[in-house]
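With one protein chain removed, the remaining protein chains of the complex are shown where they sit.
So, subunit A:
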Amino acid sequence: MKESVASRTVFILLLFLTTSLLNGQSPPGKPEILKCRSPEKETFTCWWKPGDDGGLPTNYTLTYHKEGETLTHECPDYITSGPNSCYFNKKHTSIWTMYIITINATNQMGSSSSDPRYVDVTYIVEPDPPVNLTLELKQPEDKKPYLWMKWYPPTLVDVRSGWLTLQYEIRLKPKKATEWETHFAGQQTQFKILSLYPGQKYLVQVRCKPDHGFWSEWSPESSIQIPNDVTMKDTIVWIFVAVLSAVICLIMVVAVALKGHSMVTCILPPVPGPKIKGFDTHLLEKGKSEELLSALGCQDFPPTSDCEDLLVEFLEVDDSEDQQLMPAHPKEHPGQERKPTPLDPDSDSGRGSCDSPSLLSKKCEEARADPSAFNTPKSVEKPENPQTNVTYTWGSRSTSSEGKIPYFAAGGFKSSTWPLPQPPSQHSPRSSYHNIADVCKLNMGTAGASATLLDKTDTRALRSSKTTETGGEEKAAEQREVESFHSKTDQDTPWLLPQEKTPLISVRPLDYVEIHKVNKDGALSLLPKQKENSGQAEKPSTPEASKEYAKVSRVMDNNILVLVQEPRAQNLASFEEPAKEAAPSHQQNQAEEDLASFTSAPSGCGLQRAGLDYLDPTCFMHSFQ
């Protein structure tokens, strides 16, 4: 009996097994919770995935219990969120609370449950995308157009109370592009895009994220068409410009083609050949230089045959520091005058010693006569007529001197026609002063021949020139000058002062003095530019004038003035020697004698007036050195 029961049970079991196998039914498989999400942190939904249903209709239920509670609840709403979902409304949602959720699948054969899911609503917030995205192309005047977009937070999210704080992000691209351009917009609900390609259609999307949650999905695309930059008006303008320029080009081409050659000559004129007025190139070819040179325009010059004309020259008179004597070349020797410094250009310059001695002698005389009447003229007292002092004509040597030298007031070289060799150092004039002073000193035996005197010679000279203008006071002025000249004989150092004192002396403008003519007795009469009388004034007072003038006995080497020695020359000997030394180039003994005689007497600096002679100032310079 027992054996039959056991076997029967086995048989029935096998029968069931066979039946179920033949049917294919089984209890449901284990469901699985997919995700739970809250759109606004006030409700949430869970979705699950059903397992195998086992061939039978399976019923799914969701059960949960909350943290701190023991009661198990079932899902309040299976429908709202769709199939296989459970929607928890506000009443059933607690924040900062853990939910332990389980899905149960039940069918006829059996049931199964999912693994419990621990859900805290705090951390599952994922809002809906923003809504009402509007695009607008704003075109402010004088500015580039920009795209302005506006949107609204998703409807369910409560931003106003601060329950949720949203941050937004937009992205856009031209319709045909492949990559999106993304921009973070923060908490604002509008945005501006400035860099747009004109003529394109743009697509824009926006999404949002809660302060501690997940990003939403992108909103649906909004599109906008950006208009083209170039307007109809611009196009017309450009066409017009193009046509106009084409027309102009055409005209120019035609003009060039028709009058090409004349235009070329107009634009690029031919280079003219060299031409000198009165210069006959044929004469050159023939080799007649004389005719050539004569044809170079010496018409205005006095004829060379006139001896007097030799002395007509222009002198620049200036008592400024940088005075340089500018002897005017006698125009009758145009070719010769161009030998500036045969001997020693540097040492020569403007010493004017040739000139000065006579003048100096004059002054020395008068200074000796009235030593008491010395007064120190101010250096600033510069009469306007330096040329009165310049009574001597120099040889072709240009001399440069400090402004102190009265006899020659060579202004700057700028106004001179010939460039004067500049003294290499300033001391040469100094030395000239010095020498002149020595001359005076030696001659007069007094201390009158001081540099300071010389220094003031200009002043004196000027003053004397002033006086010469007046005529009557000439002597007095001279006397005064001589006095001053003498007064500081002892002060040799002041000799050098002229140099230093030059700053005190105002620079006078250059003045050209024309030597009018030479008297029969050898006096040079100057024609000062401003005051023509001064030269003449000196003339009448021949006795005194003769003191100032040096007669030129003869010319040597075409550039040396040999002055006539005055009968009162006494200390010729003293000068004679240095003069001899200083004048190596002078090969005429007579010239040296004359020199010596000339330099001998500042007091009686008499000059021979044996006719016209030229003296090389350099010889005097050397002598003084």
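The rule is simple: a contact is a pair of C-beta atoms (placed from the backbone, for glycine too) under 8 Å apart; a residue touches a chain by one contact, two chains touch by 3 or more; residues count from 1.
Definition applied: contacts and distances are computed from a predicted model.
For the omitted chain of this complex, the UniProt record lists the protein as "Prolactin", which is one of "Cell cycle control protein", "Glutathione S-transferase kappa", "Prolactin" or "Large ribosomal subunit protein uL16m".
Although one chain is not drawn, the whole complex shows that of A:F11, A:W163 or A:Y197 it is A:W163 that touches it. Residue A:S94 is the one among A:Q25, A:S81, A:S94 or A:Q108 that touches the chain not shown. Within the entire complex, the positions of subunit A that touch the omitted partner chain are 41-42, 67-68, 90, 93-98, 116, 118, 120, 122, 158-163, 165, 211-212.
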